[in-house]
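Note that one protein chain of the assembly has been removed; the remaining protein chains are unaltered in position.
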Amino acid sequence: MILKLNEITKYFGGIAAVEDVEFEVKEGNIVALIGPNGAGKTTLFNIITGALSPNQGSIIYKGKDMIGNKPFQMASAGITRTFQNLQLFGGMTVLENIMAGAYLRGKKGFLQSFYTLPRKCSEEKRIRTEALFLLEEIGLAEMAELPAAALPFGKQRLLEIVRALASEPSLILFDEPAAGLNIVETETLTNYLKHLKKRTSMILIEHDMETIMEAADRIVVLDFGRVIAQGTPAEIQVNPEVIKAYLGEDEQIA
Amino acid sequence: MGEQLLQLLFSGLTVGSIYSLMGLSIVSLFNITGILNLAQGEFVVIGALIAVSLCSIGMPMIVVFPVSILLAALLGGLIERLTINRARGASNLNMLIITIGISISLRGLALLIWGTDTYSLPAFTKGGPLFLGGAALNPQSIWIFALAVVNFAGMYLFFEHTYWGKAVKASVNNRTGARLQGINPHTISLLAFVTAGGLGAAAGVSIGPITMVTYDMGFMLGVKGFVAAAIGGLSNVSGAVIGGLFLGILEAFSSGLISSSLKDAISIIILILVLLFRPEGIIGAKRERKI
Amino acid sequence: MKKTTIFGIIILLFILIVSLVVKSNYLFSILIIIGLYAIIVQGLGILMGYAGQVSFGHAAFYGLGAYTAAILTTRYHWPTIAALLAAIILPGTIAALIGRQTLKLRELYLALATLGFGILVFIAFNEGREFTGGPSGISSIPFLNIGSFAFDSDRKFFVLVWAVLALLLLGINNLVHSRTGRALRAIRESEYAAENAGIDSASLKLQAFIFSALLAGLAGGLYAFYITFISPAAFSYHASIEFVLMAVVGGLGTFWGPLLGAAVIVALSEILREVVPLLIPGAGGEYQIIIYGIILILLMVYKPEGLSSLGAVFDRSPKRAEQNTNKQ
Partner (left out) sequence: MKKSIKSWKFIPCLVLLLALSLIVGGCGTNSQTDAAGKEAYKIGAVIDISGNSSSLGVPERDTLKMMEEQLNAKGGINGHPVELEILDNKSTEQEAVTAVKGLIDKGVLAVIGCSSSGPSMAMIPTVQNAKIPMISLAAASSIVEPVSERQWVFKTPQSDIVMVNKIIGYLQSNNLQKVAFMSMNNSYGDGGKKTFAVAAKESNITIVAEEKFAADDKDMTPQLTRVKASGSQAVIVWAIPPSASILTKNFKDMGLTIPLIHSHGVGNQNFIDLAQGAADGVILPIGKLAVADQISADDPQKKVLDNYITDYTKKYNSAPNSFGGYAVDAFNLLVNAIEKAGADRTAIRDQLEKTQGYTGISGIFNMSAQDHNGLKPDSAVMVRIENGKWKLIK
């Protein structure tokens, strides 16, 4: 088990955005977090990555309680994320985005950076090679020198995913990675996520049911900040409460 | 001792009203356009210098006052069209630098037309100082204070109690939304600068009799105005007035009771403390910062 | 051949040729001033262009450097080179002390706070009579010397300042393209995303702030050893604003921006001084100021990304400025 949430609760102005949320992520698993808009999914992501601190509860990651850590400390512990509204480093090149994402893979500080020629630096070479490898894997290698902002939207989504991967985290939080992608792109993404299971555990917020059913090992359903169900895709698919609360009467799972 | 304190209070209120006037203009422009105008002090100077010229050709003060306001307002509008309007969508920093450019150019213009001499303006009402409780009070101080109050009341009513005022304030954060409400941000920006020019001149003409007018005094006035505005919370009209008065009184009392050489240091330290610990201003309610 | 090598050769050639060919002390002094300002603006450029933090108080660090060098040599008779070292370290230390709190502020609030800091230090220069000589300043500062070699002519000082500048350019080029440089740019682009990549943005911003203060202190120390007289007037907030202008005019986040900005602003005022009277007979400083202001406005209106973008027609990272303004 890599991550365990206990009784996570967060209030905004007296209203609970998430309440008593508990679930676990097993190593190498993809856990999908689903629920209607405003169910508290992104808030939960913000809590897990340290951007928000919960009013109560604990985040046990690799056996340690992580409450009170800032996002960069969470990242160095091995938890990274992507964003629903893309947060690429738009003015930097695609390659630089990945290399910046691999920040934790290097050690050189401010002063050392100042007096070392980057091309004489083995660390720099290694990070560059690794970054190029990651880009190649997802088919962005020939765009390495383009500014990230110049990529088409779908590629930007991919780039952000690769950037999160570059630090070699043990847990990645994906916030609606398939939003805005076309059918072909979504399929590529789904396959890629499955492929990533060898390297890392994942939590996935997604509305695209096809992706979820295909990729997720477990599903956690949130509604009004509470976990109303969790289980395997097959279990969730037939859970009456979920169908009632989330999927609605008229929507069918394909 | 009581007389001395009263005297310091009068001095503080006089200077404080001047700072409030500066702070008010800065805050109103900031509220409307989101631009921190570093050239506001120059508007004041140009307005006052126009009045100096008008007075010198024999116009009575009652005519000089509105005419200078009108001319300075026109200048404000012209500047907006020539600079700010052409730089739509520039970043905050770039806008700030454009206003620095405006301030430099206006200072040069003032130097060119009026030279380096210091001028004074006639007081609105004749007669010597009033003595209240043994402390002297210059009648012009009362005028300045009154102008600050009128300005404040006008802005407060506009921003807080009219539909347009609220809409305009909201349009800073949301340009599209503003357009939907039928507000054209470019027109608003023009009007804001016209107002800033006019307010500047009004301030200039009324403070002139006390502060005198030199082509290069604008920047310092502007800086004091910022400090006043920042102490008051930067986007808050009542904050600017209170910030200005607070700053003026603080300066008067610290130079009158502690040391005249530490006066500026004390007010800057207060500024920094406010920025660090109460960025919403000394009176503002705690809330999330947007900027 | 690697670009860095070419760059090194070009700049060395430039220093060599200028120092051999130029005879005019005036030209040297202009180049020295450009060099000193470029050193400050390099640091400010890292802070503003990469870490995305504005400072309207860098004249304070510049002044602290100058006063440290002046006081240690004239009052305590330190060797000049040791005093120069202290002139770098002291502003850096002060930046470290005030930085963490100050850098929590954003944009306009940060601008006001740094402006306030600058004014405070300026007041200290004026009031610390015992040490600083008050408004009358400190005179008879010795020339910088290393052993028996003194930098006592404009030519020697030019070589020194530009050699320092060249090393800095090289170092900053390293920095910008290193792990740290990428992290700094990442913070500017999206602080939140940078944090999620494990970048400690508060600490890096602080380091950039300290770095820029070190460079301003270095320039200040060199200035004191060059002019050999200092008074508070040179370190007022006007100077701070001028430095920000140089950084922005040159182009933020670009390699040549700081040098270009410093050169253009200094050269502009010198050229206007020579040219304006030719265009408008009898014209004095008045026109210079107006023209200077207008050029500044035009530049910001039509070239908001700075002058170095003029040379970057073929640059493969276009739309940088657009990106920045579109970000929320």
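Brief remarks on what is shown
Lettered A, B and C in written order, each chain numbered from 1.
Keep in mind that, in the parts below, contacts are C-beta pairs under 8 Å (C-beta built on N, C-alpha and C of every residue); 3 or more make two chains touch, one makes a residue touch a chain.
Quick caveat, the model's predicted, so the values are computed rather than measured.
The chain not shown here is touched by just one of C:I227, C:L252 or C:I265, and that residue is C:I227. Summary of contacts with the chain left out: across B:L132, B:A146, B:A170 or B:M212, the touching residue is B:M212.
When the full complex is taken into account, the listed residue touching the unshown chain is B:A136, out of B:M59, B:A136, B:A167 or B:I183. Where chain C meets the chain that is not shown, the touching residues are 2-4, 6-7, 10-11, 14, 18, 22, 24-31, 33, 126, 134-137, 139-140, 152, 154, 173, 176-177, 223, 227-231, 233-234, 255-256, 259-260, 263-264, 267, 269-271, 273-275, 284-286, 288-289, 308, 310-312, 315-316. Contact between chain B and the absent chain runs through residues 4, 7-8, 10-12, 14-15, 18, 111, 115-120, 128-129, 131, 136, 138, 207, 210-212, 214, 216-217, 220, 251-253, 255-256, 260-261, 263-264.
Just so we're on the same page, only the chains that are shown with their structure count from here on.
If you sketch which chains touch which, the chains link end to end in a single open path, with no loop closing it.
Averaged Cα coordinates give chain A a centre that lies 49 Å from the centre of chain B.
Multi-chain contact residues, meaning those touching two or more other chains, occur in chain C at positions 324. Counting partner chains per residue, chain B has no residue touching two or more of them. Within the complex formed with chain C, the chain A residues making contact are 49, 51, 70-72, 74-76, 80-81, 83, 87-93, 96, 99-104, 106, 108-110, 113-119, 121, 123-124, 127, 145-147, 149-150, 163-164, 166-167.
Partner chain B is touched in their complex by these residues of chain C: 48, 54, 101-102, 104-109, 111-113, 115-117, 119-120, 123-124, 126-127, 237, 241, 244-245, 248, 285-294, 296-297, 300-301, 304, 324-325. The touching residues of chain C, when paired with chain A in their complex, are 2, 4, 171-172, 174-175, 177-183, 185-186, 188-190, 192-201, 204, 207-208, 211, 253, 316-320, 323-324, 327.
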